[in-house]
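For this depiction, one protein chain was excluded, whereas all remaining protein chains were kept in their positions.
Labels A, B and C are assigned to the chains in the order they are written; within every chain, residues are numbered from 1.
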Amino acid sequence: MKAAVISFPGSNCDQDAIKAIVSTMQIEADLVWHAHTDLSSYDLILVPGGFSYGDYLRSGAIARFSPVMEAVANEAQRGKFVIGICNGFQILTEAGLLPGALRRNESLQFQCEMAHLVVENASTPFTANYHFREEIIIPIAHGEGNYYADEATLDELVQNDQIVFRYADGHNPNGSVGSIAGIVNKKGNVLGMMPHPERAVHTLLGSDDGSKLFTSMLTTWREMHGVR
Amino acid sequence: MKVQAKIFVTLKGSVLDPQGVAVTKALHAMKYEQVEDVRVGKYLEVVFDVENDSQAHELVAKMCDQLLTNPVIEKYTYELVEVLA
Amino acid sequence: MKVQAKIFVTLKGSVLDPQGVAVTKALHAMKYEQVEDVRVGKYLEVVFDVENDSQAHELVAKMCDQLLTNPVIEKYTYELVEVLA
Partner (left out) sequence: MAYGEPSAQEVKDQKIYRTFGLTDAEYDQIVTHMDRLPNYVETGVFSVMWSEHCSYKSSRPVLRRFPTTGERVLQGPGENAGIVDIGDQLAVVFKMESHNHPTAIEPYQGAATGVGGIIRDVFTMGARPIALLNSLRFGTLEDAHNRYLFSHSVAGIGGYGNCIGIPTVGGEVVFDDRYSHNPLVNAMCVGVIVHDKIAKGTASGIGNPVLVVGAKTGRDGIHGATFASTQDPHAKERSAVQVGDPFMEKLLLEACLELIDTGKVVGIQDMGAAGLTSSSAEMASRAGSGLILDVSKVPVRETGMSPYEMMLSESQERMLVVMKRGEEDIAYRIFEKWGLEATVIGQVTDDGFLTIVDGEDIAAKMPVTALVDDAPIANRPSMRPTYLDTLEEVIPASLASTDLHHDLLALLSSPTIASKEWVYNQYDSMVRTETFVRPGSDAAVVGIPDSKKAIALVTDGNGRQVYLDPYEGGAMAVAEAARNLVCSGAKPLAITDCLNYGNPEKAEIFYQFERSIDGLSEACRVLDTPVIGGNVSLYNESHGIDIYPTPIVGMVGLIENREHITTSAVKYVGDVLLLLGEIQPQPKALAGSEYLAIKQPQNALSYAMPAIDLQKEKALQDVTLAAIQQGAVQAAHDLSDGGLLVALAEMGIDGGLGVTVTLPDTTDPLSLTALCFGEQPSRILLEVKPADVEHVQQLADKAGVTCMAIAKVTEQLHFEVQQNTKQILCATLEEITASWRDSIRRQMQ
């Protein structure tokens, strides 16, 4: 299994993502500059956090037109694992790979804190190693993480079991509808989430609950490809 | 011809505008009690060259739909002004 | 009477507008080469009750100077529309 971490001008969690992938999954992870147009050799594509293009105008709005995004869409189409974290989630929604949009936090402030999450769907490639309804602690750090989707879209998300993470009861930090913290696409191979699992892979960082997200992908991929 | 488009972007009516709410509150706290409602949006001035009016309208609509706004949560209106040399 | 003020806030001309620069570059990369310049500002819609026009002008100017803009780096213009019941 091989991972690509996309780097846009202004990405700043790209190195953290590589470190987390390498330390938890022990696989190769390349930093891929946004100008690249071919991602076919990768099994996992991670769109990291940060402030692509300064997040000017709207977060993710400009990055979504980077050359690499077409390749991301292609590989998503082919069923590769794609995960967008924080700014990456914003980019994936702007690009239409995931439904909805991320608005400013209700507090109107940037918020960085340990967030309590509930795993709502433990049968995605990203959550296979968690239990259903497991409570985990993963940090958030965003100013625009307030997930929005209209009623119809929300119904669909629920019906298809696309809601993967919610903020735990009473802990919604940003006002997102249904306390949504992370969703997958219909096919289940594209995940977007505001919390940063790559920042929770070692107890020295305050939590290692994010490790299982990475190892889940490895487990699933091995099963899919009959690798042990 | 050179045209300046003034583009006004606001959140759709169905989307809560916490910034507007905050500004309203702040104005009330400052005794501007006659203020009823505030909506906060974005204002863009885009200057470009086109041949004629209809091209200008087409261009602005395209830029807005593609990049300048997110139709999931935002709507926009605009005005065009010719920029004289 | 009930009035809606549409207020357009932009950075002063000499003040760097990083957002405007980024949007211009993005538009160029997206082949909107006819675009020359973009400035990004704020747009506010404020609804309030006043007796007459001159009160409305006075109120908007006061709110803008006090809270809605920082005259050190920003400038504003506005339009007033009467809101009919």
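Everything below uses one rule, namely that a residue touches a chain if its C-beta (ideal position, glycine included) is under 8 Å from a C-beta of that chain, and two chains touch if they have at least 3 such contacts.
Everything numeric in this text was worked out from a predicted model, so none of it was measured.
The undisplayed chain touches these shown chains across the complete complex, A, C. Only one of B:30, B:61 or B:83 touches the chain withheld from this view, namely B:30. Of the options A:64, A:166, A:196 or A:212, the residue whose C-beta touches the omitted chain is A:196. Interface note for the absent chain: among C:22, C:38 or C:63, the touching residue is C:22.
Residues touching the missing chain, restricted to subunit A, are 9-10, 12-13, 15-16, 19-20, 49-51, 53-56, 109-113, 139, 141, 143, 196, 198-199, 201, 204-206 (touch as defined at the top). On the side of subunit C, the interface with the absent chain consists of residues 11-18, 21-22, 25, 70, 72-73, using the contact rule stated above.
Methods note: only the chains that are shown with their structure count from here on.
Put simply, the C-alpha centre of subunit A and that of subunit B have 31 angstrom between them. Note: centroid distance subunit A to subunit C, computed from Cα atoms, is 35 Å. Averaging Cα coordinates per chain places subunit B and subunit C 9 Å apart.
The multi-chain contact residues of subunit C, meaning those touching 2 or more other chains, are 23, 26, 30, 40. Multi-chain contact residues of subunit A, defined as those touching 2 or more other chains: 57, 62, 65. Those residues of subunit B that touch subunit C in the shared complex are 2, 6, 8-10, 23, 26-27, 30, 32, 34-50, 59, 63, 66-68. Subunit A contributes residues 57-58, 61-62, 65, 93-94, 100-101, 103-104, 106-108, 148-150, 175 to its touches with subunit B in the complex. Residues of subunit C touching subunit A in their complex: 18-19, 22-23, 26, 29-30, 40.
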